[in-house]
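The other protein chains are all here in position, but one chain of the complex has been omitted.
And now, subunit A:
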Amino acid sequence: MRVGTGAAAHAVELTWAGIGAPILMAVLQLALFVFLAPLLIGVIRQVRARLEGRAGAGIWQPWRDVRKLLAKEPVHAADSSWMLSVGPIVLLVSSLLLCVLLPLVGTLALPLIPSDLFVIVSVMLIGVVALALVGLDGGTAFGGMGSSRHMTVAALVEPTLLLSIYALSIPAGSSTLSLIVQTRLQTPAVIISPVSLLAMVALAIAIMAETSRLPIDNPSTHLELTMLHEAMVLESSGRDLAWLELGSWLKLAALLGLLGNLIVPWGVLTDFTVPGLLLGAVAVAAKVLALGTALSVGEVFLAKARLFSVPELLAGSFALALLAVTASYLVA
């Protein structure tokens, strides 16, 4: 925040910079990610198709899928409750909140709601629980199995997420994600410090688990016994399924955007200007799509890990995060 020249000018500028600019940025961020998330999935599937020697359905296919699903009437199982139609909306809202709160286009902090580490992880957990309840509500064996696996993974991932972002927050002196990104922008030496590298690897593994990607879960599987995320959505149809899909895609896009801004913080908006806002939007879109392409190429070389070795992988990422925190106190 800049110091104004006159008292009146200062008051106006304070109001605009404190409330107007962050809200405008958050709305732009939301609109951008709702547009970007299906496109990201389209790019991931298209890159994979090309590497498999197929032609691929094109990068706009997920948009067509969502439009078609919204036009269909959902069918509910005989004994299911209102959870089957409310759960998807809760997941979607939690993912949309994530897109608003995370420092994606810029690091302007919203008044009253900080992009604090604990707020972010709690918002994410609301979506996780809603999805698990949707899985249980259909009353099928696979849904319940998927929910139980999903909660197991969530319980192992949350500590890693908290601890790795905590390690990143030590140089910034704050657990607010926008301040962490800002610190990394101002002193780029922080990015390649050993502490930051360890924490970033731990965070990347945790995000892969949280968004049900390989090697923790196979997003394109048809075998019910290997499913985590897919098993929970087996009973959803029509617009319920559209909201579930869109919610999961938004979460993946937002978390990849956060990862991109932590690795390459350049381009994010720190002081409000219109060209800066556009540059921030283009920069974060480029980072998300580049990370999505890298993710897709990486997944071609990976097989899904056995369910019993998933805790080992996640425990490894937790150990890395713990090392990062320890090192930051011992080294610095």
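Keep this in mind: a residue touches a chain if its C-beta (ideal position, glycine included) is under 8 Å from a C-beta of that chain, and two chains touch if they have at least 3 such contacts; residues count from 1.
By definition in this document, contacts and distances are computed from a predicted model.
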Given the options "D-inositol 3-phosphate glycosyltransferase", "Oxidoreductase", "High-affinity branched-chain amino acid ABC transporter permease LivM" or "ATP synthase subunit a", say which is the protein name UniProt records for the missing chain. "Oxidoreductase"
Which of A:Leu24, A:Leu51, A:Val119 or A:Leu307 contacts the chain that the document leaves out: A:Leu51
Just name the one of A:Asp116, A:Asp137, A:Glu210 or A:Glu235 that touches the chain not displayed here. A:Glu235
Which residue among A:Gln61, A:Ser148, A:Ser193 or A:Thr293 touches the omitted chain? A:Gln61
Go through subunit A and note every residue touching the omitted chain. 49-58, 61, 64-65, 67-68, 71-75, 221-224, 227, 230, 233-238, 241, 300-301
